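One structure coming up, written as C-alpha cells, with questions to follow.
Left out: one protein chain. Kept in place: all the others.
Just so it is clear, A and B label the chains in written order, and each chain counts residues from 1 on its own.
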Amino acid sequence: MSVSVREALGAFKPAAIAVGIALAAYIAGWVAYEVFFPGTAPVQPIEFSHVIHAGDYQIDCQYCHIYAARSTTAGVPAVEKCMGCHKVIATDKPEIQKLTDYWNSRQAIPWIKVHDLADFVYFSHKRHVQAEVACQTCHGEVQTMARIERVAPLSMKWCVGCHEEREVENGRDCWTCHK
Amino acid sequence: MSLIKDLFTNWSVWRRPGYFESFDYSWGMVIDLDRCTGCEACVVACTAENNLPIVGEKRFSENREIKWIRIERYWSGEYPNAKLSFIPMLCQHCDQAPCEIACPVSATYHNQDGLNTQIYNRCIGTRTCAVYCPYEVRFFNWFSYTWDAPLEQQLNPDVTVREKGVMEKCTFCIQRIREAKDHAKDDGRRRLREGDIQPACAQACPTKAIVFGDRNDPDSQVAQMASDARGYTVLKELNTSPSIVYLRRVDQEHV
Partner (left out) sequence: MARKKNPGSKLSRREFLALVGTGTSVMAGAGFLTAKFSRRPVEQLIPYVVPPEDYIPGVAAYYNTVCNLCPAGCGITVRIREGRAKKIEGNPAHPVSQGGTCALGQSGLQVLYNPDRLQTPVTRRGERGTGDFHTVGWNSALTTVASHLDKLRLANRGAGVGLLTGDIRGHLDDLLIQFLGLMGSGRYLQYAFTNPTNLYSANAASFDTAQLPYYDIANSDFLLSFGADFLGMWVSPVSYSRAYGDFRQGRREGEDKGPRRQRGQLVQIEPRMSLTGANADIWVPAVPGTEGALALGIAHIIAGGAGRFAAALAEFDPPRVAEISGVEASTIERLARSFGDAKAPLAIGGGGAAAGTNGVPNLVAINLLNHLAGNIGREGGVVFNPKPAFGRTGMQRHGSYLDLLAFVEEIADVDDGVLIIAGTNPLYDFPGDERLVRALQRIPLVVGLSSFMDETMQYADIVLPVNSYLEGWGDDAPEPGVGMRVASISQPVVAPLYDTMDVGDVFIRLAQRMDRDMQRAMPWPDFHAYLRNAWRRMYDKRRDKLDYVDFDAFWTAVLEAGVWGETRRASQRNEFHAQVDYEPPVHAGNDVDYPWYFQPFVSQGFFDGRGANLPWQQELPDPMTSIVYGSWIELNPRTANELGVDEGDILEVSSPAGSLRAPVWITQGIRPDTVAMPIGQGHTSFGRYATGRGANPLSILSAQVDSRTGAFAWGATRVNLTPTGERIRFVKTGGWSRTLDRQILGPRSGETQEGGDHG
C-alpha cells in the first residue's frame, strides 16, 4: 500500500509533537530533582554548626582540620577532639548527647562528605593552604553556615580558572590534578 | 572561534623544533641491557605501584594482559650456540609520539616535563593510540577488573583505578614525580635533584639496569649516559624520538 508524501508527513507531525512533549517532561522532571534535591547541603548525623564554632567562637579551621597544612587531606576532627571541649561544655544539648554516645561506644561519626571530588582527581590541601588560599575561597563562608553547604561548583573549569588567574606552576597540566 | 584558534596555535607550537628544550624537566631513562638479567622484578614492582589489574587466565589467553613494563625475549642461533637476549619494554615517552597524534579527544598529550601522559576520564576508548604505537606499550581495559578481598587493600591511593573502556600505559610513575615535587616545594627547593625520584621499576631493579632522571640536567646520570657508545633507541627508523636510551648488551663470546 503506498502513501503519499503529504499524508506521511501529516502522520509524522503528531508523533513529533508527542515526542517533543515527552522530552520536555523528561527534562522538566530532571530539573525538578536538581532544583529541589540539590544535595549540596546534606543532613549530617549530628547537627554540627560552624556558626557557633568558627563564627562565634572563632576557632581556627586548622584547630580541628589538623592535616590541612601537612597533607593532601584536611581531615575531619577525631571524636576525641570534639570531646576535648564537650566533656564539659554544653553537655545537656541533645546533639552533644549524640556526640557523647558515639564517644562512649568508641564509634566514628559517619559524616556525609559535602566537598567530594571524583576518584581520579588529585587535590592537595597542603599545597593550597601553603599557597595561602583562604579556606573560604573554595568552601564558602563556612563561619556563616549552620549546616555545611557546597557553594562552589568544584568543576574542572572552576579549578583551572583559578590556576590560570594565579599562574600556578604547571597549573594547566592535566596531571597536576588528574591522577 | 577562539577555541579553534587555540587549537591551531597549540598545534603549531607543539610541532615546532626546540619546543621541548624550553621545558623545565625532561624526564628520561637509560636502560643498560648488559646489566638487565630479565628477572622481572620491575614488572611486579610496576604492577604493585600502579594498581595494574590481575586480568586472569582467560583474559590473558585473549592477549588482553596489562603489563606496563614487560621483558621481551629474543632468541638467536641454535643449540648449542643459542643466545637469548632480554629487553625491558615500556612506554618510550616519545617526543614525537604517534599516539598523541592519533587520539581524537586528546586524552594523551605531552606534558611540560617531557612525559607522554594519559588522562583516563577523557579517554573514550577508540584504541587508535594503541594501533599507532609501534612499541605496543598501550593497554586497553576491556573489562573492569576486580581484586579478591582483601587484595584491594594494597592498592596505591595516589593512582587512579581504571575502569572498563580506557587506555593505560606507563606514566614514568608520575605520582612519584608529583610527590617529589611536592616535597621539594615543602623544603623550599624548587628543582628536583638527582635521586629524588625513581620510578618503581628503577627502584626495584637489583642490577640497577634502569636509570631515571632529568635529561635537562647535564649532571644527571641519564644525560651523561645517553651519549654512551653503546647507546641506541629502539625502532629508531620510525623517528619517534623516544626518551629512553638503551645501552646495547656487550657481545663477548670469545673467551
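Odds and ends about this structure:
Going forward, contacts are C-beta pairs under 8 Å (C-beta built on N, C-alpha and C of every residue); 3 or more make two chains touch, one makes a residue touch a chain.
Not measured: the values here are computed from a predicted model.
The chain we do not see here touches A, B in the full complex.
Across B:D32, B:E100 or B:E168, the single residue that touches the chain missing here is B:D32. The omitted chain makes contact with just one of the residues B:I54, B:A102 or B:A180: B:I54. Seen across the whole complex, the unshown chain contacts subunit B at 20-21, 26, 28, 32-35, 37-41, 43-45, 47-49, 54-57, 60-61, 63, 65, 67, 70-80, 82, 84-87, 95, 136, 148-151, 153-157, 200, 203-209, 211, 215, 221, 226-237, 241-243, 245-246, 248-250, 252-253, 255. Although one chain is not displayed, subunit A still touches it through residues 11, 14, 17-18, 21-23, 25-34, 37, 39, 42, 66-67, 70-73, 75-81, 102-103, 106-113, 116, 118.
Keep in mind that, in the parts below, only the chains that are shown with their structure count from here on.
In whole angstrom, the spacing between the mean C-alpha positions of subunit A and subunit B is 36.
Partner subunit A is touched in their complex by these residues of subunit B: 109, 111-113, 115, 117, 119-122, 158-161, 174-175, 178, 182, 185-186. Note for the complex: subunit A touches subunit B at residues 118-120, 122, 124, 126-127, 130, 170, 173-176, 178-179.
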